[in-house]
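Only one protein chain is missing from this complex, and each of the others stays in its spot.
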Amino acid sequence: MEKEKHHIVPYKIYFYILIALITFTFMSIGITKVNLHEYSVLGAMIFATLKSILVLTWFMHLKFDQPFLRFMVGFVFLVFLAVIFITFLDYYYR
Amino acid sequence: MQTVTQIPHDVSYLDYKGKYKGIFSWIFSTDHKRISLLYLYSMLTMFTVGVLLGLAMKLELIAPGKTIMDPQTYNAVFTVHGVIMIFMIVIPGLPAVFGNFMLPIMIGAKDVAFPKVNLLSWYFYVLGAILVISSVLFGNGTPDTGWTFYAPYSFKTGTNLLPAIFGAFILGFSSILTGLNFIVTIHRMRAPGMTWMKMPLFPWSLYGTAWIQLLATPVIGITLVLVALERIFGIGVFDPTLGGDPVLYQHLFWIYSHPAVYVMILPAMGAISEIIPTFSQKHIFGYRAIIASTLAIAFVGYFVWGHHMFTSGMSGTAQYTFSILTFLVAIPSAIKVFNWISTMHKASINPEIPFLWAVTFIFVFMIGGLSGLVLGALATDVYVHDTAFVVAHFHFIVFGGVGFSFFGAIHYWFPKMFGRMYDKVWAKVGWAFFTIGFLTLYSPMFYLGMLGMPRRYYDYLPEFHAANILSSLGSWVMTFGLLIVVINLFRSVKIGAIAEINPWNGKTLEWTVPSPPPVENFEEIPVYGEKDGPYEY
Partner (left out) sequence: MEHVVQHSDPHYDPEASKLGMWLFIFTELLLFGGLFIVYSIYRFLNPEAFQMAAHELNITIGAINTIILLVSSMTIAMSTSSLQQKNKGLTVLLLEITIMLALIFLINKYFEWGVKFEHGIWPGSQHLINDMGQGEILFFGLYFVMTGLHALHIVIGMIIIIVALRRVQKGTTHADRPSLLENAGLYWHLVDLIWIFLFPLFYLIH
């Protein structure tokens, strides 16, 4: 087996991540209070994406895992986005 | 008994006496080979039901008007035939039987990564099958929606649809777990030295398949849940009277069910890619191209679902996008066919029975594939949509593709799986009848579809009569051939001649272990050297 360096993440890092996540949560609430019309969804989704990246990299340890796992996660998200995009080709132009 | 028992290496998996006795030594076994046979026998049972239903439909269509059943029964028969054949036979087909049996051996492993999960997925299979059958036996009427469960009819029909839907859901779960197991097995358990580019092509095809199973099946899972919730609570997501869009149901359904076609055909192609080089006694032509085309089919196949919906009222943009993407899939499929043919070129071919099945596979697959282009092109699809042409097309691909490959694979690996050889003369007779019957059964449907005979009707206009008689005759010839094949194999399990370790002179790892293989396959895990490869003749 490859020398699996089991990386032990210090508690304080997890705590910093939590603080960042909560901050992003409040920022996403804030941005939807401002009247941005159709862009408010975009704003909220950007913060949700940032939060999910934090959860994936730190809480779910992707940062310390083998690269192919990161590749797979990215691949799955891209496939999903492509499916949504293609579905919208129907609804947007109907 | 807590002591670790030493598993003997001179006892075959069929004779091994484990903790349990009798039937329990099978249904509690986590040995991938026994699970494979569990799948084989349960599938054979369901296949028998499916074939009988198919025969009944062909008998009904032998003459216009009511022959043996009324319209409602006919609707129920084609629904149950579809659900059984799609969800219980062709989707799990090659992965669950031959994937389970051969994958670990071909990559030099003792078992799959999660043997218990493997057994669990068989239990899910049985549970799903029982649920589907229960929808036939109990409640007020057998489901009559077709295997597609199209909304809004699927939540309006008074028939007993819920068990069938949950059955399909659970069968999906079984499929997911098998795929998950295979991916991890391939990633983690290849023999030392067997790099990705030295892995045989059947495992490669299972790898592509497993990814589709993993990423597409959940979508149908949630879609079926939504239909069930629609039936129970009326949440409105697919109900046009409550604002829902039934076409969205079709999108979600085909987001799974089109890739499912590749779940069926990729392992079938993988098995063919094993059979052809063995009986050509030659290195497979374009090993890397076949791998690339496998992955390309799996990937592009994920984005072509809309070609089932050209007449549902999609936007024009979506229609031509789907049409273009559909044509793209034809390219890697054709690459495979060219590679198989090139492998046979100037080879000293040994025309044994598995090879005959494989060559017929290529033949029917090409007819099916080329007729698929007719359906993938927008203009012609509008003309033949929902006619017998479509039925002919997908039976050539799904039954022709998977069926011929399955029978090729079982004749190829039978000596390894059971340690016996079947009667080769009868095997050829069965193959001949099956092939002739198959072509007689489905070819007329192309013609009928072009004339405009719609599918899913128990009745037709008098001018379609002659071709329908021919088609029904074909169904009997094909079933006769099927019987010969199955009986021949069954007899050989008991009384066939003892098979050698390597009857076909194959080069992949399964031909290095005894026939039938011992419980943990290898006494010592094989090591692949620098020069070793799966097809070094």
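Think of it as A and B in the order they're written, each chain with its own count starting at 1.
As a working rule, contacts are C-beta pairs under 8 Å (C-beta built on N, C-alpha and C of every residue); 3 or more make two chains touch, one makes a residue touch a chain.
Please read these numbers as outputs of a predicted model, since none were measured by experiment.
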Chains in view that touch the one left out, judged over the entire complex: A, B
Of B:170, B:201, B:226 or B:509, the one touching the omitted chain in the full complex: B:226
Residues from chain A at the interface with the omitted partner, ascending: 1-2, 4, 6, 8-11, 14-15, 17-18, 21-22, 25-26, 28-29, 32-33, 35, 40-41, 44-45, 47-48, 51-52, 55-56, 58-61, 65, 69, 72-73, 76, 80, 83-84, 87-88, 91-92
Interface with the unshown chain - residue positions in chain B: 4, 109-111, 113-115, 117, 176, 179-181, 183-184, 187-192, 195-196, 214-219, 221-223, 225-226, 229, 233-237, 242-245, 248, 251-252, 255, 520, 525
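One rule holds for everything that comes next: only the chains that are shown with their structure count from here on.
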Chain B contact footprint on chain A (complex, rising order): 76, 79, 82-83, 86-87, 89-94
Residues of chain B touching chain A in the complex: 215, 247, 251, 255, 302-303, 306, 313-318, 321-322
